[in-house]
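One structure coming up, written as structure tokens, with questions to follow.
Omission of a single protein chain aside, the complex is shown with its protein chains in their original locations.
Letters A, B and C mark the chains in the order given here, with residues in each chain numbered from 1 onward.
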Amino acid sequence: MKNNNIEPILKIENITKRFPGVLANDRICLDLYPQEIHCLLGENGAGKSTLMNIIYGLYTQDEGIIYVKGIEVEIKNPIDALRLGIGMVHQHFMLIPVMTVTENLMLGQEKTTGLKLGKLSKLDRSTVSAELQELASKYGLSVNPNAYIEDLSVGEEQRVEILKVLYKGAEILILDEPTAVLTPQETDEFFNILKLLVKQGKSIIFITHKLKEVLEIADRITVLRNGKTVGTTTPKETSMHKLAEMMVGREVLLNIEKGQPKPKEKVFEVSDLSVMDNRKINVVNGVSFFIRAGEIYGIAGVQGNGQKELVEALTGLRKAARGNVKLLGNDVTNEDARSLTLTGIAHVPEDRQKHGLVMGFSIDLNLILQTYFQSPFSNLGFINLDSIHENANQLVKKFDIRTPSIFTPVMSLSGGNQQKVIIARELNRPIQLLIVNQPTRGLDVGSIEFIHQQIIVARDKGVAVLLVSAELDEILSLSDRIGVMFNGKIVTEMNTSEADRAKLGFYMAGFSDEKMFHKE
Amino acid sequence: QPKSSETKQPVQNENSTTKVEEVKECKYKIGYVSDVGKINDQSFNQASWTGVEESAKLLGLGKDCYSFIETTDSADYEINIRSFVDEGYNIIVTSGFAMGAITRQIASENPEVFFIGVGQEQVNENFEPDPYPNVVGLNFREDFGGFLVGALAGLMTETNVVGGVFGCQFIPPVARYEVGYYNGVKFVNPDAKVINVYHPGSIDVCFSDSTFGSETAKALISEGVDVLYGAGGLTANGALITACNQGAYVLGTDMDQFVTLPEVKDCILSSALKDIEEGVVGVIGTISDGTFGGGDVYAPSSLAPFHNLDGAIPQDAKVLLEEIAEKLYSGEINPCTPFEGSNPNTFCVPIK
Amino acid sequence: MDNQLNKLNPIKIIYISVIVPILAIFTALIISSVVIILSGSNPLIAYSALAEGAFGNLNNWIETILKTTPLIIGGLGVALAFRGGLFNIGVEGQIFVGSIATVIIGTTLKAPAIIHIPLTLLAGVLAGAVWAAIPGYLKARFGAHEVITTIMTNYIATRIITWSIGVNGPLRKTTSFVPETNSLLDTARLPLMISDTRLHIGIVIALILAIVVYILLFRTTLGIEIRTVGLNINAAKYCGIKVNRNIVLIMAISGGLAGLAGAIQVMGLSPYNFTAGFNVGYGFDSLAVAVLGNINPIGVVFSAFLFGAMDAGARLMQLRAKVPVDMITILQGLILMFVAANQIIRGIYRIQIQDKKADKVNLSQGWGGGSK
Partner (left out) sequence: MEINLIIGLSTLAIIKAAPLVFGALCGLLGERSGVINIGIEGMMLISAFTTFLGSALFNQWTGGIFPTNLSLLVGLFCGIASGALIAALHAVLSIHYKIDQVISGTVINLLAVGITNYVANVYIDPTHLSGVGVFPTIPIPILSDIPIIGPILFSHQPMIYLMFILVIFMQYLVFNTPMGLRMRSVGEHPRSADTVGIDVNRTRYINVILGGIFAGLGGAIMVLESVGRFQKLMTSGRGFIALAALIFGRWTSNGALGSALLFGFSEALGVRLQFGDLNHIKVIVIVSGLALLGLGLFLLIKKIKEKEINIKKYITILILIVLGFTIMVGSNYIKFPSISIPIEFLGLLPYILTIFVLTGFVRRAKGPAAAGIPYEKQ
């Protein structure tokens, strides 16, 4: 559709952006043609979000020029951007949890009815939600206009974000890691939407870390590294390995080869477990499974089918309503988090910033959050700074955590490095069972490769691993056995050898009858 | 400690500029330590301070020959008094019963300094009189004053409901005013209804919560109160002003509040005057003319002039008030015996 | 982020952490002097009197120290609570309760000083701790907001105590017109550091406590727990910290410190009893001291000293320059403002160097705002 004699709808020339101590964008050039899906690739911290934030008027560039439809423009703030038809879906969702979908949609461009009192007139919720539904049906993005954001699944939130941009009449859509949190089904849906949007005449810049997606959806691909443009290519000309190499600057193993599992005795056994969520509704009912030493048990499933509550129950963050849990034969049902940690359970939580880390603490403290009360880090209630620093220095080296110093607050680490801090902390102590939940969400291929290797290493050391993930590739490439969770139950179990994307997806979608599957 | 009181030069008064050297030329140096609470509380503390200023004028003392310290924490009573001693002050006025003990103690250590304790009886632990030569306790029969305004209220009320708003109940003078007032009303008008309200708070608010006073006054007025008495610093002032705005008669405390609280000048019948100002001036006078003798001075607490409302008060009422005053001073009436119907919590210290 | 900071050479760091506050104080003094002149007094006399009143001679030094002592301890209490993400406005009431408990033990118990003094101190600590633990428990159990409950418990404490020393109150000294309790027995009074002065050993206790609290926060496992709860409750739960127990504990320690402040006031200052008007206002001053000290135990010591000196100096300032004591409050407000908003000072005096703002604790977390 794009041939180079039409002029680009958006053209970026030599954009440079410095942050204290960092050259985030270094003379970056990029052009986007009408009705094009242009993928932007790069490691964590490569400068993608910064560049996009500049285009969207959140940051202002130090140098460089932006042209829209061939005209040089100055974008001082999002208003300017929107006026120019540029809309952005941000990497970290920009929705207000305590407000409804409608309210989030109208925020900034409120419609009002009744007396014209400017900012004091009455909000016109009904009209907007009508418009919303119209828009939604047009692009097949169904959401309940009156639902509160905090009650939505990430997938739905994603849809709201896109509706928000469309509602504001954007022609150029910037999507910063929109699929990082989506399940395969949701992703497929999402891609259909993108294609639809492009047909409707929109142009899209699409940031992701997932190479397969890039090859599937992109018209053209631009790769950034350390703030510089590495190059621009097209799916036909390139391959996953080439892309990965461009991003990271070295050879990357995309699917890590792991040795055959050597499962030993049962370490962990969950039988007939039921758990309620905050609204006191049973979201896990009668889940049973076991994990043996030295094997990885993967739980696949669309988000919101009880995985969160299941993991919380297994790690002492939530009480189980029924059933029991055995670790090494002794009952650990409803034990609190601390004693589970002590009996040898490690936990990599789903939300790294909410649960996994104290953002205000420096790295060295975050690395001992689970063990600060044990020797050598403390004796008689006093902490031993030397051993804490020593520990931190070791782990930073061993897990290649990129940071100025071990005293840096994790707040200013990239998510990739933040995740490494957690992994390092959890794996660096004698454990029987490792529970990891969405371990690589939003991370770049480099980080993903590294973290996957660490998990395998743990398995081969004889640790039993419970892997919960919505990333089918992750499940398939790591797990030895797979259980699919749907609607609070494990609807089927299989060995990885018998599993493939389609089959898993089928069960995740809630079907259960084998024959139906084969009819498909 | 420098004893500048020895230097006997007379002062060219007033037009003395603020220069620290001038201090040497003071014949007397008068210091005043307030109780917890503000100097200008338009009441108790202020009266003593005005007294000091007055005498300073009379004695022709320069601006630097008299000063004050405002106590903000009762733990500071001692050090506040001592700083005056250290600064070579030779007349020190401490206001409030709370400073009684410490005033006497410091006095005994500094016999050459004169002390005047406002509202401090010169008694020992067992309430037995125990005068020091260099301390005068300037005391008042608040219950007399309370009784008199009470009588006035009892005579003036038409609804036969009168009220009062008071500061801290646990401050004896306040309690004496309250019970005196109550009994005064009942004395002239047995079937009148008396509604007295204290501020329930602690010392840091109960004298300064004028808003509470005002709100309470509103409540009282709506209960039919048409004469309202206020004793309790700013809290009471709030009540008086509000009552006045709502058309009730009001009665003031300590100073002649016709003067100190202009807002109420058109509805204030009188004030339970305890003329601290006069008292202080008087005692300081005795120092300058050498007739100072230690011990207790009991000034009766009397009625302030009726001012604007003089016409509104019937002649026979005035006469009756005169008689009551007589009877009080002669001891025929004791306003302070708690009796049937008086507030059971009332604490009214009988004085000699 | 703070690697620019690490680049700063020591002199510059000292420059920042010393010069700026001094300039802040200086500026506050200048502004206040305008107010003083307007009110017809002479700021030079006022300030020299203020200084002399605070440091002029041994006795004035002693008064400064005596004023500083309770502010240090109270300030530590507030600061510690802030570190734990709790906003304890209840210090005023906890001081009161502590004082009263001290009086009860100190007047009744018969024991030699070696036993009596510690027990009496302990009584103050425990009383304050229990009184503060109540809001703590209400928050842990019912999620009742500590800002409300501590304000309420303040009123409850002060009023009940007012009653207890008031007319016919159980603790009322019978042989007195004054609303006051009996004086402590000699065995319960703090020993003096210099005989024939008012200087008791309270300040030593306070300074030791400052160090103890520092160690507690930054060198003990409990400290890690407290700060974790303060910065991220979810992470605290995740790593097995008993959050509710901690909330109660933090409030208890905070209140215990407040109670101790009260106890030391009663046990250290003649006439060694509790009267109406005793200890009024230390609660809210402690809040100011804590925030001025950047809720750092060592910082608290300095800010408490600054406030204490001004409170002590106020006497001579009134006496010599007839400047009302309220001037001090204005001064303290301005100083707090300029120290906190030191960009203003940097602006005025053209100070280029950037300040460090590492582990900036958000004092307002108690609101449910603060950490994510």
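FYI, contacts are C-beta pairs under 8 Å (C-beta built on N, C-alpha and C of every residue); 3 or more make two chains touch, one makes a residue touch a chain.
Bear in mind that the values here come from a model prediction, so they are computed numbers and not experimental data.
Visitor: If you put the missing chain back into the full complex, which of the shown chains would it touch?
Guide: A, B, C
Visitor: Which listed residue (B:Glu112, B:Glu223 or B:Glu322) would be found touching the missing chain in the intact complex?
Guide: Answer from the full complex: B:Glu223 touches the omitted chain.
Visitor: Out of C:Trp61, C:Phe218 or C:Phe284, point to the residue that touches the absent chain in the complete complex.
Guide: Considering the complete complex, C:Phe284 is the one touching the chain left out.
Visitor: By the contact definition given up top, give the residues of chain A that touch the hidden chain.
Guide: Interface residues of chain A facing the absent chain: 19, 56, 58-59, 77-79, 82, 88, 90, 93-99, 103, 106-110, 112, 117, 119-123, 164, 168.
Visitor: What is the set of chain B residues that contact the non-displayed chain in the whole complex?
Guide: 38-40, 42, 46, 169, 195-198, 200-201, 205, 208-216, 218-219, 222-223, 234, 237-238, 241-242, 245, 259-263, 343-345
Visitor: Just the residue numbers, please: which parts of chain C touch the chain that's not shown?
Guide: Residues of chain C in contact with the hidden chain: 35, 39-40, 87, 89, 138, 141-145, 147-149, 151-153, 155-156, 159-160, 162-163, 166, 284, 287-288, 291-292, 324, 326-334, 336-337, 340-341, 343-344, 362-365, 367-370, 372.
Please note the rule applied: only the chains that are shown with their structure count from here on.
Visitor: How many Å are there between the centre of chain A and the centre of chain C, using C-alpha atoms for each centre?
Guide: That gives a centre separation of 46 Å.
Visitor: For chain A and chain B, what's the span in angstrom between their mean Cα positions?
Guide: 75
Visitor: Using the touch rule from the top of the page, what residues of chain B touch 2 or more other chains?
Guide: Residues: none.
Visitor: Under the stated contact criterion, what part of chain C meets chain B in this complex?
Guide: So the residues of chain C touching chain B come out as 41-42, 45, 53, 59, 63, 158-159, 161-162, 165-169, 175, 177-180, 198, 265, 269-271, 275-281, 311, 314-316, 318-322, 324-325.
Visitor: Which residues of chain B touch chain C in their complex?
Guide: 18, 20, 31, 35-36, 39, 67-76, 78-80, 83-84, 86-87, 97-98, 100-102, 121, 125-127, 168-172, 175, 200-204, 345-347, 349
Visitor: Contact residues on chain C for chain A in the complex?
Guide: My answer: residues 1-4, 6, 215, 219-224, 227-228, 231-232, 234-235, 237-242, 358-361, 371-372.
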